[in-house]
Every structure is written in structure tokens, then in C-alpha cells.
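The complex appears here without one of its protein chains, the remainder shown in place.
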Amino acid sequence: MNMRSVTVESSIHARTLKVRDRVIGGVLIFFALLVYLAFAAAAAPETSSTFIMSRGGVVRGAMGDVVLPSRVVLTVVSVFLAVLGVALFAVGSRGRSGLFLLIGGAGLVFSFLVFVSFDKRINFASLFNSALTMSVPISLGALSGILCERSGITNIAVEGFMLVAAMVGSIVGSVTKNIWAGLLAAMAASCLLSLVHSWLSIRYKVNQVISGTVINIFSLGLTSYISSMYLQNIQALNKTPRFPTVSIPVLADIPFFGPVFFNNSLFVFGMIILVLIFNFLLFRTRWGLRLRAVGEHPKAADTLGVDVFKTRYVAVLLSGLIAGIGGAYFSLGSVGRFDEGMTAGKGFISLAAMIFGGWNPIPSFLAGVLFGFADALASAVSILGSPIPGQFINMLPYVITMVVLGGVVGKGVTGPASAGIPYEKE
Amino acid sequence: MPPVLELKGITKRFPGVLANDHIDLRLNKGEILALLGENGAGKSTLMNILYGLYQPDEGNFFINGQPIEIHGPMDAIHAGIGMVHQHFMLIPVFSVTENVMLGEESVRMAGILDQESAAARISELADTYGLSLDPKALVRDLPVGLQQRVEIVKLLYRNANILIFDEPTAVLTPQEADDLFRVMKSLTDQGKSIIFITHKLREVLEYSDRIMVIRRGKVVGEALPSESDQASLAAMMVGRSVNIESDKAPCAPGEPVLKVSDLYVSDNTRTVTVHGLSFEIRAGEILGIAGVQGNGQTELEEAVTGMRDPDTGTIEFLGRTYSKLRPRRFVEAGGAHIPEDRQRDGLILSFSVEDNMMLCTYYKPPYSVNGVFDRGEIYENALELIERFDVRPPNPMNSVGNLSGGNQQKVIVARELSRENKLIVASQPTRGLDIGSIEYIHGQLVRQRDAGCAVLLISSELDEIMSLADRILVMYKGKAMCLVDRGQTTKERIGLYMAGVKDPAEKSEKREVLS
Partner (left out) sequence: MNDPKELKPNENGKPAPGNVFLNESGRKTDKKEGWPRRIWSAVQIPVLAILSGLLLGAVFIVVTSANVYSAFGTGFGAGVREAFSTIASAYGALFEGAFGSPARIAEALRTGEKIERAFKPLFQSFVETTPYIFTGLALALGFRAGVFNIGGEGQIYIGAVLATLVGTTDLGIPPALHVLAAILLGVLGGAFWGFVPGWLKANAGSHEVINTIMMNYIALRLVEFLLTGPMTKAGSGGMPTSNNILDSARIPLVFPRPLTLHWGFFVAIAVAILAWFILFKTKWGFNLQIAGANKHAAKYAGLNVNVWMVLGMTLSGALAGLCGSVQVLGVTYSMGLGVSSGYGFDAISLALLANNNPLGCVLAALLFGFLKTGSRAMMSRTGIPLDIVSIIQAFILVFIAAPAIIRTVFRLRDESKGDSKVVSLSGLGGN
């Protein structure tokens, strides 16, 4: 490459960065105006917003309510956002525009919370705690999708995996009265489905979206069939014990953070551990290197002696196991029984989280928490009553995903290069 | 001393084709053996067998006189055989280290990667063989020449002693090619042995120690570079003496048809690849664009046929200047286009021959009347063209994907040349075809010229340019090195221009600097 093209390219790069800064700066200023005009202006001088900082029923780590003067707080946030926006225009972000956007989003959400709790009380601790809890199936589904797609197999069957796992977990948990047996059975059932997916996509080279669709249709049919034939009539088959809530010594006593983060279902801790483990496995081990290689350029991996098919089979089966845990959460972690269609599209949101997180475990987990937060916020808002219906907050994860994928802000995200393409040995 | 590598009686059959027919090959230590042959002669099949990607039907391998079995790339790697593929086997989003270590990772306990020690080893290897490389760089950020070095380091990392290069210069700029040959020399100096597959006569004569020629799956001869010349090798390669001077009538140029002035075009990565090109073509002449692949020819082709918008400059076609030429405007004005990548651009492989035969004008009568197809007419047209252009098998309903490469190209040629054309843009029109098809297509292009059509022939095959063109423009790094009449130049001179040597006297100086 000669010097000229290097300079041309770096100037193009610099230009897109500048455009990006300006776009995000504009967004921040828009947020600032929104906060001021829609929220701050609606507050009377004496209006206050009350944030409850303890979870109901959780004694450890309890703390007092926080009462905020709404108008002052909102005005401060608005000015802060405006300053950030102007700074982006004038100085630029030095390549950290994503951080600015994140701060802007957080400021907007916070202002919205202040706004809906004008002269009311909103339980801040519960909100964050349920965001974390609700993110369990989303994050685990995303992790399941990441493993599969990083190895080159597109996986839209997470929804189906989780649905069957939820049902099997409930049945086995009810019959054995043992949560661990239920969890293992759920994982096994989901793994069996993932075996079908791997078999269709690897052995028969079926279009992977179609293979995933088959599994989703089959899973919905199977669970509804069994449910209406047996589970709805026979209580003994559908009343399972649930995983206990565990509090971590010492940490659970930290005010606010204790109840939110360290007093949770085992599923929450398990999810975080799994995300960390698989992040390490994917990026720091031989196994992970080979798995990613197979998903990017299987032929290159093959010529270096990596067994493409075996690597992909293992990845898809692991994906099934993890989705199985995510599915088990619905019955064994949450309500203690199976209801038809109880995954309610969480499998598809988890794909969105996967994409949002750029096919990386930790960012995808954070995306999962964000999407869980949207769910939690929607139900909190519908209780408080607000001019923005809960459904629109529920829509946010989907809209955000489309925006991120479409590269409306910056460059569009791309996944593993060979995902979706069956590998053919010559 | 036994040869480093010996192949005896390697035979490989594909359905309907005998790709390798009892091939014997010996490679001595420290030698660069050139494997010369046309496209489709069976060179790549042979090397893929050696690398374990295909299994031979018959034959044996010997390394240092010991028989070995090769059932897959791993066996080849263990036997010390490594291959630099024509399309690199690299993962763009991985770092150099990750690419090199893949499959042979250095790990600490429990399979945890040890990138540092691998990177250190890569730097060491790179220094030993004079390949400078940053182990931490991402492969996608490297230029093609450096990517090829990563491929070489990959082999060295696995202690390969026998290195196979499959058409290594096809994607390289002339400088990069020179660098490559320097590296190859330093490899053999340190005891490695190299097999280098090519169909480029110049490279073979200049850089190899010994030449083996393959034709239609058979070894047809061996030669030493010092005792051969291009003509004798070419004759061996194609099986008869090649008619370098074609016996076409002298050209009688008429009015200008296409006039390109100060054209700048960028490729998909927004790199400017055509730098201020100007030329014109007149009716009844063939203008040959010569040059090593990747010097802007593809973008030029796309710009003059309307497939790509130029950055600046004008294209004047039959007296009309187009700011936005579009493929359909080009065709409507009397242009025909035989594209470089025939399977990607020129055909829809899953469609039938008859549908492909009308691909550019299906929306017009006689194929389509008020938007509704006249299927009878379409079928008759296809039948007629199939007969005229000798497409086999002669079934209009056959899907094009089932035809051989030569017949696929004939479908395109038939479709494009059957119209009333004023200008034909043909890019690499004979790449990968057998001699019979090549001669046929050459004949068709000359016939069109004689009928008063202007022809823009873009080819990286120098022989093709020399035998067909009336005038020759050599492109190098997107610029015109020269624009000369065929009669007033020699193949040698054009070759030097293609290598970027502006004045042939420079060539010797450059050599001296290098040595």
C-alpha cells in the first residue's frame, strides 16, 4: 500500500468520525430539549419525585427513600446533556462517541423516571433488580446464539429451544420434586433439539434459517400439544419447586446495591458466571480460537487441520445446553409451572441482544440487561400510569436493534463471516 | 541423495475428466520447480492431491525416498508440505498471530492460548527469511502482498520444507511479485524446496530452476530456463506451435466510437484505481488494454460499460457524453459487454440457457411484447444462437450452471455478439477456457472488428493482446504506460511496460539495485 492511499483512507476515516460526532451531538441536544420541554416544564416548582431504594420484603441492605426536587433535577440533567452535545460539535469525542451516546441515553431514561414519578413513588431498587432478573433468558439466549453463530451456524431456534426446555423442566421438576433434575432435563431436551438443528444444518446443509424455523414451529406445536393434553389437567405434572433466592454474605448488606445485585435467584448468578466463562473460553483458549476460525473461514481452518464439522457440532450442542438453562428459568426460576407460549418471544429478543452486543458475550449480556430494563420499566410505568403506554417501552429493544443493525448510528454491525453458509468439503 | 519429494503415477479422475494421468514429479532440495500449464491442465488438481485436499485414484508419494500416505491437509503438514493457496486461506478479522497459530496453537495449561510466545516465534521466522511482519496486526488491514507473507509464515511455523505456491503472482502488483521472488530465493537458500504453479511464461523463465510442463493432465516435458524461450514453452504448453501473429486483415479504422478523457475511478474500498486515463477507440479496430491484473482494468471496464460511476472525467460514446452511463443505456446505444467474471456478472447460473440468452434485452420485442413474454420467440432465438455459436449441449432449457466453462462463455458471447453492436467491451474473454473455445472467441472478436465494430479488449494475457489488438494501451497502477500501434512494438517492450518500467533502459538499473 502506498502512502497516498493510506492518507486518503485515514482522511475518510476521520471524516466519518466527524460526521458521527455531529450526529450524536445532535441527538444529545435533542435529548436535552426533550428533557427540558417535555419533562422539566411539566413540573411545578414544588413537585418532587420519590425513589424507593429498597426492595420490598428484602431486609438486608435496606436504605431510605430518596426524594428529589423534580424540576431542579430535570433542569440540571437537561443542561448537562446540552453541554455534552455542544462539546461534541465543538471539540469532538476523540473516537468515544459511543460513550457519549450511552451517557445521553442514561440521562434520558433517568429523566423519564423522574418524570413518571412526579408526586409519586417509584421503586428504584425493584426496577433494577427485575431488569437483572428479566435479563436471564435474554442473556442466556444471546450467549446460546453467540456460540452457535460464532461457529458459523445461524440460530433463530433459541425461542424453540427455550420453550421446550421450560416445559420439560417443569414436568421433570414436578415429578421428581427436584429442581436440579428439572434443570438437567430441560438442558437435555434443549440439547436434543439443537442436535436436530446441527444435524439438519451441518449434515444436510439445510438453509439454517429454515432449520431454525422448523424447530420453532415444532417446539410451539409440541409444547402446546402436551400442555393441552396433559399439563392443563394434571396438576401433579405441572407444579414444580423453584430455584431459591440466594444472598451473598457481606455484599448483600451493601445499601441499594446489595438487594439489587447480590440477593437473587441462583439463575442470575449462574448467568453471570456462564457469560464470564464463555467470554474467556471464546477469546483466550485454543477451543475458542478454532470455533471462531470455523465461523469466519471454515476452509482455512480445515486446511490447518481443524475439524470444521466437529467444531460446529460441539458449538451447536453447547448452544442448546445454554438455551436449556435459559428456558428452565421460565418454569423453574420464575413461576413454577409451564404455560403455553410462556417464552413470549424472549428467544427472538435474545437474538437482538446478541446482535446489539456485536456477537460478544459481555456486551450482549449488557444488552440483555438493557432489554430486561425496558421490560421492567414498561411494567413499572403501567402501574404508575404515564402518558407513554408500556407497549411503546416494550417496543424499544426491537427498534434499538434495527437501528443498531442498520448502522444508522455509525457503521452497521456485522457478524461472523460464514454464519449461515453450509460448509462443503471437496 | 533422494529427491525431497517424489510423486509416482498420480492419477485422478473426475466425472468425465481425467484430471491427472500418471503424473511423475521429482523435486530436489533447494530447488524452485515451476509447474507450467494452461488453465485446466491439471496443475491445481495435482497440488491439491499433494496437499491432501483430494484423494488420488492411483499413485504414490515419497518424501526423502520414504513412501508416505496423505489423506488430508494434516498429513501433508506433518510430512512438511505446505501450500500458499491462490485465494488466501486467511481470516480477515484475526491477527497475524492468530492466523498463523491456528491449528498449531501454543498453549499454556488447559488449552489457554499463549499469544506472546507464538508472536515471538513469528517475528523470529520473519526475520530469518527477510519477511517483515507485525504479529499483532489484523490481517484485513494488510495489503495483499503482506497477506501472502502471512501465508508463507504459516507454513514456516509448521516447519514446512516443501512449499507449494499456486499462481502466487495473480493478485500481486509487479513490486509485490518481485518481493515474492526475492523471498522465494531466500527460502531455497536456506534449504527449503519450492513448487510454483503458473501459466506465466516470463516468471517461469526468470525465476525457476527447472520447468515441468503439464497439458491435459499429463506431463509433456521438462526444460531448464537457460535452454528455453517463451515460444518453445508455449508450444509445449498448448501442444502445438502457437500462432503468435494472428493472420487477421490489416485494420481499417473509421470514426471514433468511444472516447474516454481524464477518467478517474475508485474501487469498492474507495481507493482510486484508475488515474486520469484518456484514450479513444475507432470503429473497426481492437484496442487492447494490457496489464497485470489489479492495475485498474476491472474498474475501467465497469466504468465504460456503466456498471460503475467514475469519480471524474467523461465518457463519450458515439458522440454523446454520458455523465451517468448505465448498463441499460450502454446496451441501448449499441454496446456489448463480455464481463470479466462471467459467472458472477454475465450469467444467472440457475436460469435456463434461453433465459440467459435474452438477459440484456428481454424487456424489448421480440422477447417481450407489452411486457408479456413471447416464450416461443425466446425459445427459437435460443435455438438459433445455440446452433450459430455451437453451445453444447444444444438444449435451450438446460440450466446454465450445468454447462462447462467454455460453453457458459459461449452463451455470453452469443448473446452479446448477436446484437447490432457499435462497441464490444470484452474483459478477460478467454480466461480459464480450453484452446478450442479460445480460438473460437478470438475469431468472433476479429470478425466483429472486420464488420466495423470497435472492440475494447482487456486482458492480462499478453499473448492474447499481442495476437488480437491493433493498438495497445498498457495500464500500470491505473495509469497508461503507453499507447502504441501493435506493429510498432514488441512483446518484450509491452512486458516491460506491464512491469512498470517506463523506459526499458531503467530495467537493468533496477536489477542492479536489487542484487
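The chains carry the letters A and B, assigned in the order they are written, with residues numbered from 1 in each.
Everything below uses one rule, namely that contacts are C-beta pairs under 8 Å (C-beta built on N, C-alpha and C of every residue); 3 or more make two chains touch, one makes a residue touch a chain.
Just so we're clear, the structure is a prediction, and the values are computed from it rather than from any experiment.
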Among B:R108, B:K136, B:R270 or B:R328, single out the residue that touches the unshown chain. B:R328
Selected residue (touches chain absent from view) among B:R121, B:R158, B:R216 or B:H337: B:H337
So which of A:I29, A:A43, A:L200 or A:A328 would be touching the chain we can't see? A:L200
In the complete complex, which positions of subunit A touch the hidden chain? 149, 154, 156, 200, 204, 206-211, 213-218, 220-222, 224-226, 228-230, 296-299, 345, 348-349, 351-352, 355, 359, 389, 391-392, 394-395, 398-399, 401-402, 405-408, 412-421
Residues of subunit B (touch criterion as defined above) contacting the omitted chain: 87-90, 92, 144, 147, 171, 307, 326-328, 331, 337, 339, 341, 343-352, 355, 359-360, 362-363, 367-368, 371-373, 375, 379, 397, 399, 401-402, 404-405, 408
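To be clear about the criterion, only the chains that are shown with their structure count from here on.
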How about subunit B: which of its residues touch subunit A in the complex? 48, 51, 53-54, 72-74, 77, 83, 85, 89-94, 98-99, 101-105, 107, 110-113, 143, 154, 270-272
Applying the document's contact rule, which stretches of subunit A touch subunit B when the two form their complex? 1, 5, 8-9, 12, 284-287, 289-290, 292-293, 296-297, 299-306, 417, 426
